[in-house]
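First up is the structure itself, then whatever we jot down about it.
Removed: one protein chain of the complex. Kept in place: all other protein chains.
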Amino acid sequence: METIINIAYIAAAIFFIYGIKMLGRPETARQGNRVSAVGMLIAVVATLINQHIFDSWIWVVGGLLIGAAIGAVAAQRVQMTGMPELVALFNGFGGLASLFVGWAEYDRIISESLAPAAFTAAVIYLAVLIGGVTFTGSVYAWGKLSGKLGGPPILFPGQRLFNGALVAGIVLFGVWFVFNPPLYLIFLLGVVLSLLLGFFGVMPIGGGDMPVVVSLLNSFSGLAASAAGFVIENNVLVVAGCLVGASGLILTVIMCKAMNRTLTNVLLGGFGATVSGGQQAEGEMKAATIDDAYFVLESARNVVFVPGYGMAVAQAQHVVKELGNILEENGAEVRYVVHPVAGRMPGHMNVLLAEADVAYEQLVEMGDVNPTMNQVDVAIIIGANDVVNPAALTDESSPIYGMPIIKAHEARTVYALKRGRGRGFSGIENALFFRENTRMLFGDAKQTISQLVAHFKEN
Amino acid sequence: METIINIAYIAAAIFFIYGIKMLGRPETARQGNRVSAVGMLIAVVATLINQHIFDSWIWVVGGLLIGAAIGAVAAQRVQMTGMPELVALFNGFGGLASLFVGWAEYDRIISESLAPAAFTAAVIYLAVLIGGVTFTGSVYAWGKLSGKLGGPPILFPGQRLFNGALVAGIVLFGVWFVFNPPLYLIFLLGVVLSLLLGFFGVMPIGGGDMPVVVSLLNSFSGLAASAAGFVIENNVLVVAGCLVGASGLILTVIMCKAMNRTLTNVLLGGFGATVSGGQQAEGEMKAATIDDAYFVLESARNVVFVPGYGMAVAQAQHVVKELGNILEENGAEVRYVVHPVAGRMPGHMNVLLAEADVAYEQLVEMGDVNPTMNQVDVAIIIGANDVVNPAALTDESSPIYGMPIIKAHEARTVYALKRGRGRGFSGIENALFFRENTRMLFGDAKQTISQLVAHFKEN
Amino acid sequence: MTLILLIFVFVLAAFLGFELISKVPSQLHTPLMSGSNAISGITIVGALIATMVDESGTLSKYLGLAALILATINVVGGYLVTDRMLAMFKRKEK
Partner (left out) sequence: MTLILLIFVFVLAAFLGFELISKVPSQLHTPLMSGSNAISGITIVGALIATMVDESGTLSKYLGLAALILATINVVGGYLVTDRMLAMFKRKEK
């Protein structure tokens, strides 16, 4: 029996490995997710066949049903744009679950009047600690991403000192606990401190950095599961948890690189709280009317759309696609240039444009467009800001200096759609909007584009 | 104590992993080999600290010294071109060692009048079986590579049937043995059969396919070590053996791909035994004299060398480099085009030319030269044949059809250096040598080139 | 030996995790994060064991139940949401 369960666990681990591998390639990603789901099913079923299932079946079935119902409803209801925060919330639940698993095992040992061995105590503490940090950190990240807790980083004097003290306290209690495993109070204090650490650790980090934070916390929740696996000596927990821990960590690093930030830089936080230096932009913004834009677009032969966070806010993807179609019928070559960190989560623009059925061939990467940008007649910037900021190329004092950008400023004419003089995620001014060849179309992106579409339809 | 040893084993495994990873990149390859050597040292030292070392130290030290001495001397003495066969021989020793380890454990259990459990019996049999096949197969491959056993495949009627019978016998004895582990005779019969299988399995495979075979047997010797690890329940053996098994297998597949063959195709063998179809070449070979070649080369501005197996046979790499230098001083652009499967082992030409100190920048891949081959004044083919055979591009009935080749035939003038009308590894005719723009320089490649060099020096 | 082997398993899984995620295109970052988040719900196995192990209504059993509900939300929700995300990507390739 034990053997069959373990073979099933090995099978589950293989499914997870293949699943992660396939998730990394666009063609196989969806299948990969299903493969890994099958692995999970195998692991759950294998766990159910042994054990005191008959004594506890109400508990088990009840727990599974309640959890599955909540999870399924939440996943079905959520809007496309709300997905990142939902993932953060789920991740927090996973962390809390690992905390409870560690705690339950500790309580079981204690209630049998035993004391766990030092190693067991250490992994229990680790599971609980990482799980706790993951939980509050993820919930806070969820709050920020969904706008419930406000996006900008919250800084207070002595913040780093305070967080440092939290870490020190956790380590202290940890050592104490490992040498005196029966001290329930110390254990609980450790739990409380780790919950606090998750909360205060995420506090100084701006809303735009949340995807990185969520990815890191995702890695943590894997490690928490792995630690829980050591607690109950369960191999599939150790393997799957560690796979997630390692791949999550490397994914976090990859995401940081795409934004030209380091992980430390993100975690120390405060980015976007203060408007950092950089020259002031010269010139003034020149507003254009829909009419102007219509005439220019009418005669354009080569058009690129540069979507950004504003397109997501305005939910303008469908009308953008409509305008794109009209321009194509009108004989222009139309492309959509997607910057890897446009929007607020990686792949944000891809997901939105895919939702609007933009063909795969029309989605191009910036590296493919930049060299020939000067042959583009019109670049239409839809709520993008930082990702088209030329300061990243030229101004060494700019906080985004060195980030690769879409060189929209090299197009013959640039139309920038935004509501006003609002700044982007990084909080810095963008000289592009003040250039000779740039015209502003103020207003909500969706409305502006709809008006353009209407104009085309009339004529 | 046990714990320290095991932590050392984990460290060793990590070193192996990093070692293999680094071996895969040219810049880090040498270091990677050393990293993995350190891992091996750690594993050996960790094994020595426990155990009954004091009772057996003479045995242990003696064994280590003898083995190290033989290995070191062989490795130091071997010629560059003799390395592949030496690797094959070493590999065979590794396989035999795994066979002995499995056998020793079996004998130990039996001599204590115990019977091994079915699982243990199975892994013992596996270790012995794979070890045995690896041993005789590798030794045979060594014989073929070093020319001691003749290169061409040896075929006899009913060969596949015979080999199939061997496999069936091994399986049969294996099942029998697993259900009756105390049957020493069955065990020994299994050993004999697996030794025979290695020998007869390699027999039908031609000498030129030996690198693939050695790579596959290398993978086997890893698996044998892994099986031996299961026998004595030793984790580092399992991990390291399996790493080698898996990476060796994938390497084998990569090597097959470079030759446009499938693994089955290689293993079923017979390639090169019969001269397979394909049109006969038309026209006749036109011999040229050293004088002719000298005058053409004198005025050439763009020269490529295409080395092949013949350069290795003639050991002509040093004179080739000398000629290259002279041509460069004479104002010509000189490049060396290396085909991935030129010679008889992967990277064969790279190693030889590196030995002769050809600069890295002058070594070019075929993909970089082929598109501009028509701008090359002279292509000098030094004992290459199959890798410049245009039939691979045009003749669908040719056994090498589909293999990427160096398009030397598109150069303005081709000089082909070979001893006579001998065919290449694949045994097929090469129409290149009969073309209008091709001139043959018959004779040993080293002598021919030396004469050319002498000519240049005289004038 | 069990513990040592578990550590071994942990180390190998860590290396494997690193190797598997090299050079993922940026558009897949979010689904990948979400998909591996679902896998981290594997702690559901631990929760199940904790829920089933005791017979009386001890604290540890209630903790197990809570863990089970949370982990199930993570697993089920995580896989479904990832699938929805990836469905979007799929469509555009037609």
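We just call them A, B and C in the order they show up, numbering each chain from 1.
To be clear about the criterion, a contact is a pair of C-beta atoms (placed from the backbone, for glycine too) under 8 Å apart; a residue touches a chain by one contact, two chains touch by 3 or more.
As the structure is a prediction and not an experimental result, all values here were calculated from the model.
Of the candidate positions B:A121, B:L193, B:A224 or B:V319, contact with the hidden chain is made by B:A224. Between the chain not shown and the residues A:V213, A:V239, A:V378 or A:V414, the one that touches is A:V239. Across B:G190, B:G245, B:G383 or B:P399, the single residue that touches the chain missing here is B:G245.
One chain is missing from the display, and on subunit B it is touched by residues 16-17, 19-21, 23-26, 29-30, 32-34, 36-37, 39-40, 43-44, 47-48, 51-53, 55-56, 59-60, 62-64, 66-68, 70-72, 74-76, 78, 80, 83-84, 86-87, 90-91, 93-94, 96-101, 103-105, 107-108, 111, 119, 211, 214-215, 218, 221-222, 224-226, 228-251, 254-255, 258, 338, 340-341, 345-348, 350-351, 353-355, 357-360, 363. Seen across the whole complex, the unshown chain contacts subunit C at 1-2, 5-6, 8-9, 12-13, 15-16, 19-20. Listed by residue number, the positions of subunit A touching the unshown chain are 2-3, 6-7, 9-10, 13-14, 17, 233, 235, 239.
The criterion applied here is as follows: only the chains that are shown with their structure count from here on.
Interchain contacts link the chains end to end along an open line, per the touch definition above. In terms of the distance between Cα centroids, subunit A is separated most widely from B. Separation between the centroids of subunit A and subunit B, computed from CA atoms only, is 47 Å. The set of subunit B residues that touch two or more partner chains is empty. In subunit C, 15 are the positions where the chain touches two or more neighbouring chains simultaneously.
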